[in-house]
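Pasting a structure below so you can have a look.
A single protein chain has been removed from this complex, and every other one stays in its place.
Chain IDs A and B follow the sequence of writing; residue 1 opens each chain.
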Amino acid sequence: MKTSMDFRSVRLAAGLVLLLSAVLSLGSLLPQQGVFSVSPFVVTIVGKYLSYAFLALAIDLVWGFAGILTLGHAAFFALGGYAMGMYLTREIGARGVYGNAHLPDFMVFLSWSDLPWYWMGSEHFAVSVLLVLLVPGALAALFGWLAFRSRVSGVYLSIITQALTFALMLAFFQNGLGFGGNNGLTDFKDVLGFDLHQARTRAALLALTGVFLAGSLMLARWVVSGRFGRLLVAVRDAESRTRFMGYRPDHAKLLVWILSAMIAAVGGAFYVLQVGIINPGEFTPGNSIEAVIWVAVGGRGTLSGAVLGAVLVNFGKTLFTAWMPEFWLYGLGFLFIATTLFLPCGLVGLVGSMGGRAGRNARTDPTPELVEPGRDEE
Amino acid sequence: MSEDWLLDLSHVSVTFDGFRAINDLTLRLRPGEMRAIVGPNGAGKTTMMDIVTGKTRPDCGSVRFRGQELTRFDEPTIARLGIGRKFQKPTVFEALSVHDNLLLALRGTRSPLRMLFLRETPDEGERIAGLLGRIGLTARERLLAGALSHGQKQWLEIGMLLAQDPRLLLVDEPVAGMTDAETMQTADLLRDINTSHSVIVVEHDMDFVRALGVDVTVLHEGSVLTEGTLDRVSADPRVIDVYLGR
């Protein structure tokens, strides 16, 4: 697949994300039953879509630009979620079912006497934010370093990313791991002293999600539009050639891989804040594959397409599961098949090529589609 | 004495599953020299290049470049030491523009982290413009490399080699699939390059080798059959035997 380095749509997407989140969060503060008022349900569900969009963006960075088809990226998303969930769990304090000020409910239930060492510091918001970035980042660094160094690539890499998230899922289902086993972390009360159930808090969270998503989009755009982005594309299309030019493709991949894991993790953190629960189900291998299809639907290698795909597919899922739940899997299944067969460049690619065709007719240049438009963006 | 050689392969052997691709090969190149390597299919020409550039590790023997042992290095390290390679099949980055292909090849930082923050400098722009002129692709600077003709891709790849500014260029069958005119142009280009770089060319095309006018090494079954000027070599009965009599 060839990517034209056209990132004009990224700014547009970032702007739309900001607009959407701002309008919805303001609308939710208006008195209910008003014309422009937004129900709390919509705020939560859009917050969820936008959190998933981080994951899609992260996948597009590595799949679209470095050719790494990850089938385990939801693991980083979930780890970010757990890191944030730990802080929120500590915030519950003595308001839990057992009223234990030092231990989360599930630990009391397991009759543990002390917090495990890896929960130390989780009561501080700043530490948790660091953990959100560092834990998935460190796992990605370790995994990526091993995989890219030994030149594991293509479907082999896809399969071991699946195995990675599967192993994590099994581990997090264990009660003994200290993350709430089956139930995960939930029943959160507040964040930084703000009540999570209050409309104002939720509106602010949605707005923040929008700001961070737009920021991540622009960050990703900055990463891929520069010289490093060109190296990534070179690595994606002819990895061994870059080696003979003195590049270390494994280092390039590792860098974007870690960055991508961190973006996914931020999504996980926003997800927990708004959805209010994180459990081992998020590690299910199927989740990661589903996230890949969001990217494929929106358009691989476009960044904006990833966000668009995540929101659209999940919106479709909400509609489907409400109206005719038994058909959702058919819908999703056909979406996978149809996208790969008929829409290899995704929706953004479709729009782009329609726009390109319109412009081409006006010009006389024999090979205008190969003119690289991203250059004047610099 | 080995310090006098730019490249010094001595007694190199490599075996693939019982097949001896390179058999006690000894090959030396002086600084500034251009050498043509010929030989029938399976003579070990490409494998020899694989060994020099670190793609294949020899079973025994030593490969020295400016006195440094290469066999313990991987491909990027060897490339950074100053050995550039052009593949038989033109390999350019088709999804990038001609300009970006050259930009990535330009000698400079190879650290991905630093490249994140790097933007193109005017100096780099000038060097790219110079290279484009030299390989005759100035008008196609903004075109995606995938849209170039076969011969243009060959030139772009040579241009990328020049951008790397290596001490030694390994060029594998640069004129395969070119028209006669393009072939002669390429010979001129290589002679021009040879004024500032050492070059090893692997080629079948005898007219091209003649046009280069350099010493020839004949490889056969993984080792050197004979060396010398093209006239002397082509008169050698063993060479005639290898090429025709098998």
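The criterion applied here is as follows: a contact is a pair of C-beta atoms (placed from the backbone, for glycine too) under 8 Å apart; a residue touches a chain by one contact, two chains touch by 3 or more.
Here is the rule we go by: contacts and distances are computed from a predicted model.
For the chain that does not appear here, its UniProt entry gives the protein name "Branched-chain amino acid ABC transporter permease", which is one of "Branched-chain amino acid ABC transporter permease", "Amidohydrolase family protein", "Sigma-70 family RNA polymerase sigma factor" or "NAD(P) transhydrogenase subunit beta".
When the omitted chain is restored, the residue from A:V292, A:A310 or A:V348 that touches it is A:V292. Of the candidate positions A:Y98, A:Y118 or A:Y156, contact with the unshown chain belongs to A:Y156.
Only one of the listed residues, A:Q32, A:Q174 or A:T321, touches the absent chain: A:Q174. Although one chain is not drawn, the whole complex shows that of B:D17, B:D123 or B:D231 it is B:D17 that touches it.
Interface residues of subunit A facing the missing partner chain: 69, 71, 143, 146-147, 149-156, 158-160, 162-164, 166-167, 170-171, 173-174, 239-240, 285-286, 289, 292-293, 296, 326-327, 329-330, 332-337, 339-341, 344.
In the analysis below, only the chains that are shown with their structure count from here on.
Distance between subunit A and subunit B, defined via averaged C-alpha coordinates, is recorded as 44 Å.
Subunit A contributes residues 2-4, 223, 226-228, 230-231, 233-234, 236-238, 240-248, 251-252, 255, 367, 370-372, 375, 378 to its touches with subunit B in the complex. Put simply, subunit B touches subunit A in their complex at residues 53, 55, 74-76, 79-80, 84-85, 87, 91-97, 99-100, 103-105, 110-113, 115-120, 142-144, 146-147, 160, 164.
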